[in-house]
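For this depiction, one protein chain was excluded, whereas all remaining protein chains were kept in their positions.
Moving on, here comes chain A:
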Amino acid sequence: MPQNEYIERSIKQHGRRLDHEERTRKKAAREGHKASENAQNLRGLRAKLYAKKRHHEKIQLRKTIKAHEERNVKGAAAEKEPANPIPSYLLDRANPTNAKALSTQIKNKRAEKAAKFAVPLPKVRGIAEEEMFKVVKTGKKTAKKAWKRVVTKPTFVGPDFTRRAPKFERFIRPMGLRYKKAHITHPTLNVTVQLPILGVKKNPQQPLYTQLGVLTKGTIIEVNVSDLGIVTAGGKVAWGRYAQITNSPEMDGCVNGVLLV
């Protein structure tokens, strides 16, 4: 870690070395050769990283060129018309259709019966009980029986949950693996909002996991969407909406999902 801006300080005090301008010019002139050499000779991970970097650079380059070209065009550009018809009071406004809650397309899709039960993640990896639960041996006398289980996956536990007496507690859901909020993406809006989880609707693995509120990839959860201002067909404000978990919460340490609309 550099302490203070010593390079700048030195430059201010002593100036640059006398051939600095020439060296930078030459370095810049050789940049193409260097890039070419790298592109040809790098191998493995470094090649991959280099290609990615170069790709992004080129995108930026093209964008800049395009911007310059547009700037150089003489005369007024053609009047841009919005794609969908909107009333006169919405013209000239900053794209209000972007924040559109329910698109007709999705509604048409939902009208089809088959699509009604379609979810973004139709298939999930099966999780065995051995992976899901860890055996706990508690108590002096009953330790041999080992009848208690710890859930090793993240869970959602309702706000009014209290643990049962140790004797009757068959499943332990660790505090550290409990989640109350999920990052839910609205598929048409392309926005992601952190929303409180209301409950676990269905865990596709097992009904038992649904009961326990286990959050794995593909689980359908109910989230509180009152902030989003979504309205049902009947004109009521939607409160709870279903969403499907799209990541593996046990690997990532957070719950991400997509809203089912």
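Everything that follows uses one rule, which is that a residue touches a chain if its C-beta (ideal position, glycine included) is under 8 Å from a C-beta of that chain, and two chains touch if they have at least 3 such contacts; residues count from 1.
Just so we're on the same page, contacts and distances are computed from a predicted model.
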Out of "WD repeat-containing protein", "DNA replication complex GINS protein SLD5", "Guanine nucleotide-binding protein g(O) subunit alpha" or "COMM domain-containing protein 3", the chain not pictured bears the UniProt name "WD repeat-containing protein"
Only one of A:Ala29, A:Leu45, A:Leu91 or A:Ala128 touches the unshown chain, namely A:Leu91
From A:Ala51, A:Ala143, A:Val191 or A:Val237, the answer for touching the chain not displayed is A:Val237
Residues on chain A facing the left-out chain by the touch rule are 79, 81, 84-92, 101-102, 104, 107, 229, 231, 233-237
